[in-house]
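All remarks here apply to the structure that follows.
With one protein chain held back, the other chains of the complex are shown just where they sit.
So, subunit A:
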Amino acid sequence: MNNNTKRSRTDAASRKVTTEFPFRLNWYSDLPTAEVSLADFETYALNRLKVLKAIENASVRNRNAEDTKQIVRAACEKYLRLEPNHPAPTPEDNRRIAAQRRMDQQSHFILRLAFCRTEDNRAWFVKHETALFKFRYDDEMLSDREIWISQQSLSAAAITSQERAAISADLTCLFPSNFDMKFYKVPFEHVLSLVARRAVVVKNGFAYVPGTEYSTLVTNAFKSSLTTQLESFARALPRMDEDDRLVPILNSIARQCAMRDYTGTEGQNGDTLTANDIDGLVPQGHFPLCMSNLHAHLKADGHLKHSGRLQFGLFLKGTGLPLEEALVYWRRAFNKLTDDKFSKEYAYNIRFNYGKEGSRKDYAPYSCSKIIMSNHPAAGDHHGCPFRHATPESLKGMVLKAGASEAAALDIARLSKEGHYQIACTKLFEVTRAPAIARARIAVAAAASASGSDAAAAAVAAAVAGGNESVNIGIVDIIEHPNQWFDMSYRGTDAGKRRGAKKQLDQDNDGGAAGPMDIDR
């Protein structure tokens, strides 16, 4: 009897949950009510994080839509399974489905807590949660999706024929054959991505969204509601900090995802560059194209515009150039200025980069995605990523100058044309830098075996053999950060040999996964 009541109670609970989550899609506007154990808390969060990371990976590698779908689907199956509604569910099904959906909701909210505290984290979370939502939305069964949508407060009604007549000239202009298209009228703020691409007719503050873009409408609404909610979470957070059981877990979750961070605080790696070193590093190929391009313009013009100074200056900081040296370097580079003008107008900027002025924040060098996505260079600017922002002709010139063969240059041109900027950059690294690195390793190995350091020699031999041919260092990680290029190139070859080669070895011993911090064991 006891058993029976227990069962019926869980049945009731499961029914309650299925009514609580009648659909797979979730707007996450209601807070979870069920309790979670501390152990589950972390597992749920990490599982969801794996899915979001998979999405990120797919987008960094510029997979096409179909591949991306496959990747996301596989990750979801594994870590965040969500079954669709069954036509005739057994209580067992219901229980399982309810549990899945509850976990989906809970894990979402745990990550919210973990990611709401800094603006960068919030942006990362929103971006990838939105992508996950979009994937699920597109994947949902049509009937369920329509019922779900109708229950959300999305006020987008299709326009009437009258309204349509009034703007038909404009509609036809943008959509030459639009007879069987539906249009939805929403405030333009709701579909900014479409406005930005001029993919919608905008009239008197309203955007007329074609039916084909309806999912954009829904996804954007999801995104903006998530953004607002995260911000209010962030405001509420100081109160939660008191719950000291959660804080360490949340911190560790957020850290799990933190992308490799090139803060480049001086001396971090125990070695620093000097102002005299910089110009010599460029011809050796230690700078990625975006930076060697800025460097070339800096040399030619004796000046760089603000965004260029930021991009290049922070990169130099990341290479380990200390503030004093940076001041010397920039002073020399801006050779047309008087000392007075320099110290008045530019020295501040440089100290600022190093967190010595203003809000004293230690600014991190820009990552590729930041360089590629934000702040499109305007006339006279040289910042940005050449793979993204240069003309095919000038890109080709730069690529050849960097030492790529004609064939490789063609390949790279194609990759950038297709929008695979970072892959193009990685390719350039492979063809121009990898041979030098491999040679350097062999040299180190030779030296090491001469001095009897067998472990090191073995490691090198393994590294080289692993590549199958003598000038291959194996698969290079996708370049995600200009300083990653620098680190791989500089620390991997002669120039960095004195200080860096030993580290590279140790890293390789670790399967190459170790960050620069793990080096001095």
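In the analysis below, a residue touches a chain if its C-beta (ideal position, glycine included) is under 8 Å from a C-beta of that chain, and two chains touch if they have at least 3 such contacts; residues count from 1.
We adopt the following convention: contacts and distances are computed from a predicted model.
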Quiz item: Which one, "serine C-palmitoyltransferase", "DNA primase", "Dynactin subunit 4" or "TBC1 domain family member 20", is the UniProt name for the chain you do not see?
Solution: "DNA primase"
Quiz item: Which of these, A:166, A:181 or A:236, touches the one chain of the complex that we don't see?
Solution: A:166
Practice problem: Sort through A:288, A:318 or A:384 and give me the one touching the missing partner chain. | Solution: A:384
Quiz prompt | Omitted-chain contact residue, chosen from A:273, A:310 or A:425 | solution = A:310
Quiz item: Of the listed residues A:83, A:146, A:324 or A:345, which contacts the missing chain in the full complex?
Solution: A:345
Quiz item: For subunit A, which residues lie in contact with the unshown chain of the complex?
Solution: 119, 166-167, 169-170, 173-176, 188-189, 192-193, 195-198, 201-206, 293, 301-303, 305-307, 310, 334, 336-337, 341, 344-346, 348-349, 352, 357-359, 361, 363, 374-384, 386, 389-391, 394-395
